[in-house]
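Right, chain A next:
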Amino acid sequence: MLQLIKKDFLIHKNIIIIMFATISIYMFTGISLLFIGILFASTMAMHIFSSDEKNTARILLSSLPLTRKEIVSSKYISAFLYVLLISIILVINSLIIQKGFPSFTNISLIIICSLLIISCIYPFSYKFSSKYLMFAGIILCALYFLTMSVFIHDINDQIRIMVGLFMKFMEVRFLLSAAIIVLIFYVISWFLSIKIYEKKAL
Partner candidate 1 sequence: MQIIISHNSKEPIYEQIVNQIKRNILAGTLAPGFALPSMRKMAKDLDVSVITTKRAFEELEKLNMIYSIVGKGSFVAEQSIEMMKERKKKMIEEQLTQAIVNSKELGISLEDVQELVALLYEEEV
Partner candidate 2 sequence: MDTVIELSNVTKTFKDFKINNVSFQIKKGFVTGFVGANGAGKSTVIKLIMNLLQPDSGEIRIFGLDYKTHEKEIKEHIAFVYDDHVFYENLTLNNMKKIIAPLYTNWDEELFKHYVIKFQLPLTKKLKTFSKGMLMKSSLAIALSHHAKLIIMDEPTAGLDPIFRREFLAILHELVEDEEKTIFFSTHITSDLEHIADYIVFLHDGKIQFVDELLTIDENFTLVKGSLDLLDRDIEKEFISLHKTELGFEGLAKDKKHIMSLFGNLAMYESASLEDIMFYTKKRSDTFATID
């Protein structure tokens, strides 16, 4: 299984370097750290997922002396490690560009939100295939805009105010409990994906 995790980093080593560079560029533009972090973490998680999603890759892995449980588990561990890696890259970038540590709350929230997103999209992708994820995304976006235009015209501002409020009340104790809940969620998602993938016809 360790071998599979190593593979997820070995195959994508070029992309990790590119990612490091792009994150720096983004940070110069002053976009919120939270947004960059979550965006890159979920993109990377999907990227390592889709590289093994081709049927030929799945046939290769399942023909090797590996169980499907190990194949799925290695993806969850790799994704987790990527989230940590991106957080570290953000900290390093902040140190270099902004000459200071980013806020602890921000980094914690990036990790929590990214894991939450991965917990949702991995079982979905194992069940259906990640290309449907885009459809799901588009439908969600459409719903969002629909709700915005029909019901609440200032939904964006509302959300911004809510997030602002949320951040103000963010305490260590609250973050900790959120982290624990998300971790439990991650593990449940992990087991769910194993169950889904074990039944999958390749």
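Selection rule: all candidates are chains of the complex that A comes from, given by their letters.
Here is the rule we go by: contacts are C-beta pairs under 8 Å (C-beta built on N, C-alpha and C of every residue); 3 or more make two chains touch, one makes a residue touch a chain; residues count from 1.
Worth saying up front: this structure is predicted, and the values here are computed from it rather than measured.
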Selected neighbour of chain A [touch, this complex] from 1 or 2: 2
Residues of chain A defined as touching candidate 2 within the complex: 3, 6-7, 10-11, 51, 56-57, 59-60, 62-67, 199, 201-202
